[in-house]
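Selected chains only, in their assembly positions.
Each chain carries a letter (A and B) given by its place in the written order, and its residues are counted from 1.
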Amino acid sequence: MQPISKARLEQFSDGVFAIAITLLALEIKVPHLENTDLKNSLHELLPLIPNIATFILSFLGIAIFWVNHHQLTRNISTVSRRVVWGNMLFLLFVTLIPFATSAMAENYGNILAVMTYSLILLGSSSSFSILRYFVEKHEGNTKVKILRSLVGPMVYSLAFLSAFYSLGTTYALLIIPPLFYFLPRK
Amino acid sequence: MQPISKARLEQFSDGVFAIAITLLALEIKVPHLENTDLKNSLHELLPLIPNIATFILSFLGIAIFWVNHHQLTRNISTVSRRVVWGNMLFLLFVTLIPFATSAMAENYGNILAVMTYSLILLGSSSSFSILRYFVEKHEGNTKVKILRSLVGPMVYSLAFLSAFYSLGTTYALLIIPPLFYFLPRK
């Protein structure tokens, strides 16, 4: 296989990121409001709250993936076959995030929906760690920072498992990776 | 954090703008026309009029944001972490514009739909002002033109508040920011 140009890999990936992040908002179903009176209409909006919370969580997730993806590819010189397909596996999970968001928002409080969401984010973060490993190895970088890269996969695994016992814990765990990202770093 | 390249930030943002602006038209629901006779069919098209008016309003809004975004980023050299996340917050509101458009078009005359629309455009224009502030500060520009930048947020706040008293006023106020943009400037 001839090497893939970095510019086009980024261009294609940016397209997928941009579409996935924009489709998130499309999944917030527009309610058909029956009342023209403010007080009664507000009641009809209540079911939108879990939708909006999930929307923001997924938006943050994809945004962080985009920033990390950018920082990963920015210093590489060539793209190997393994990097191309590691990237494709990662994008496969990214394209599933709008589906997972919609499943969780429309089935608020359903254990299976929460597990699906956790699983798809586990897939995204794990495949990103694999991609990072491929890139670092291809670049001849021997001391790969494994630990930080494993925070996401570990927390999402815990979120998945905790769903068997307490959905509240799962929801709390799902918020940790974005928060962790914004922690000040030394 | 390593700096983000300007080219890729623009590429990703352009993707989001292009998708959001194209999805606007997708939200105009295609009516199933029962009559094959022109006169009667025209009656079935009447409910499309608020849809089309809102579509044009939102199209103009996103188009103006795109032009302003372009002019903001064109002269910057590097992208700081704050600029990246200011940009993400702005894009979050941009991706919500098709949702707001659809909500307003499908619930014509509903106070809550109009308030949602005003609120999302208030969010877009405010976050764009914040982004502009971050960019100018990062570039070391001391005399930031605050005033012009606040027209949008102020008018959309008024639109939101006026909905409590008169929806007609709100509709009128929502048209002002695009008109203001096309005023000749000295």
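In the analysis below, contacts are C-beta pairs under 8 Å (C-beta built on N, C-alpha and C of every residue); 3 or more make two chains touch, one makes a residue touch a chain.
Predicted model only: the values in this text are computed from it and were never measured.
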| item | value |
| --- | --- |
| Identical protein chains across the whole complex (2 displayed) | 4 |
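Quick note on the criterion: only the chains that are shown with their structure count from here on.
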| item | value |
| --- | --- |
| Copy-to-copy rotation for subunit A and subunit B - C-alpha atoms, rounded to a multiple of 5° | 90 |
| Distance between the centres, which are taken as Cα means, of subunit B and subunit A, whole angstrom | 25 |
| Sites on subunit B touched by subunit A in the complex | 1-2, 4-5, 8, 11-12, 14-16, 18-20, 23, 84, 88, 91-92, 95-96, 98-99, 102-103, 106-107, 109-113, 164 |
| Touching residues on subunit A, where the partner in the complex is subunit B | 10-11, 14-15, 17-19, 21-26, 28, 30-33, 35-38, 41-42, 44-45, 56, 59, 63, 66-67, 70-71, 74-75 |
